[in-house]
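This report concerns only the one structure given below.
Here the complex is missing a single protein chain, while all its other protein chains stay put.
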Amino acid sequence: MIRVQAEDFNQQVEYDRLCVNASVGAIVTFTGLVRDMNQGEEVSSLTLEHYPGMTESCLAEIVEKAKLRWNILEHTVIHRIGELNLQEQIVFVGIASAHRQEAFAACEFIMDYLKTAAPFWKKEVNSSGKSYWVDARESDDHALHKWSEK
Amino acid sequence: MIRVQAEDFNQQVEYDRLCVNASVGAIVTFTGLVRDMNQGEEVSSLTLEHYPGMTESCLAEIVEKAKLRWNILEHTVIHRIGELNLQEQIVFVGIASAHRQEAFAACEFIMDYLKTAAPFWKKEVNSSGKSYWVDARESDDHALHKWSEK
Amino acid sequence: MIKVLFFAQIRDQLGVSELQMPSEENHDVVTLLENLQARDKHWLSVLSKGKLMVAVNQTMSAQNEKLKEGDEVAFFPPVTGG
Partner (left out) sequence: MIKVLFFAQIRDQLGVSELQMPSEENHDVVTLLENLQARDKHWLSVLSKGKLMVAVNQTMSAQNEKLKEGDEVAFFPPVTGG
């Protein structure tokens, strides 16, 4: 399941959706949150803009890429849009597999690709009320290298 | 927090415990479940035995090792003992960090070490009612190699 | 016509989120971009600085991608979601 939504989500509800059947032996989840410091700025809130339509198809494509590499029994990708305050949940990736290695790898792969390929943009507001667009991080480009080496 | 317990645990409760402060930007959780097939046997339930006292100190030591390598803001390791039925939760590892790479690495590291070093033993009951001790997997020993290469 | 979209700081700086360009004069992405940059100095500056990403019909594309009547082309800065 892939969802792009303004609403918050519940960890237990999303977890339960991943336990589809008795073949699931491992569930790995990633949750990204609005944190207080980013690129040297004290963050107080942020707004997430996206490219409606492309976002969903791009996320679906990333999941398909992961499914070619690992045996994924169930997946959930949720990305929130709109205004988010400090400590709010931004993104969730949950993977259910038979074995832990597959679940870890697929979950991290999807996050690494999402960070560099999915059309979302963050505009932060810092503690003095100034708003600015977040710069893309080089470390996110580097994170993709590990998937091409294998 | 490290807990060895017979009781089940709730994902939302454990997740909420990890969101300790506004510096948390990434939470990775792993949950291991009783799955229907293991080493060619159709599993119907299992019993988890452990070495009381050593289990807790061994898990604490694994977490300390992870903390030397990554910046972990909060951690939870729960391992259940006693009789567990198909699809029940066995183990939970949750890591809160500022950045996703640290959270993914620390969570997988702890699981890899737990699998080969923590004194737990599984006795499975298969669909015909036969019970047998589970054999250690060579793939779990191999999984440790990736942490010594770095 | 070709539908052109701008996102994030590109849109903010241009003050435009969407416009139409004739498909006859914009047969590939690089030509479309040159025609947009030719509007004035400000457009040239905004559409020349930093890394610009392009999507054609909602798929990431290269600058030499061919365009046809009815296509949707989006220009945006490197993504920062997740």
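We call the chains A, B and C, going by the order they appear; numbering starts again at 1 in every chain.
As a working rule, contacts are C-beta pairs under 8 Å (C-beta built on N, C-alpha and C of every residue); 3 or more make two chains touch, one makes a residue touch a chain.
For clarity, every value in this text was computed on a predicted model and none was experimentally measured.
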For the full complex, contacts between the hidden chain and the displayed ones involve B
Full-complex touch with the removed chain, picking from B:R35, B:H75 or B:K115, is B:K115
Missing-chain contacts on chain B, rising order, are 32, 48-51, 53-54, 57-58, 79, 90-91, 111, 114-123, 133-137
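Heads up, the rule we're going with is that only the chains that are shown with their structure count from here on.
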With chain B ignored, the remaining chains form one piece
Taking each chain's mean CA coordinate, chain A and chain B are separated, in whole Å, by 23
Taking each chain's mean CA coordinate, chain A and chain C are separated, in whole Å, by 26
In whole angstrom, the CA-centroid distance of chain B from chain C equals 48
Chain C residues touching 2+ other chains are 82
Among chain A residues, those touching two or more other chains are 32, 111
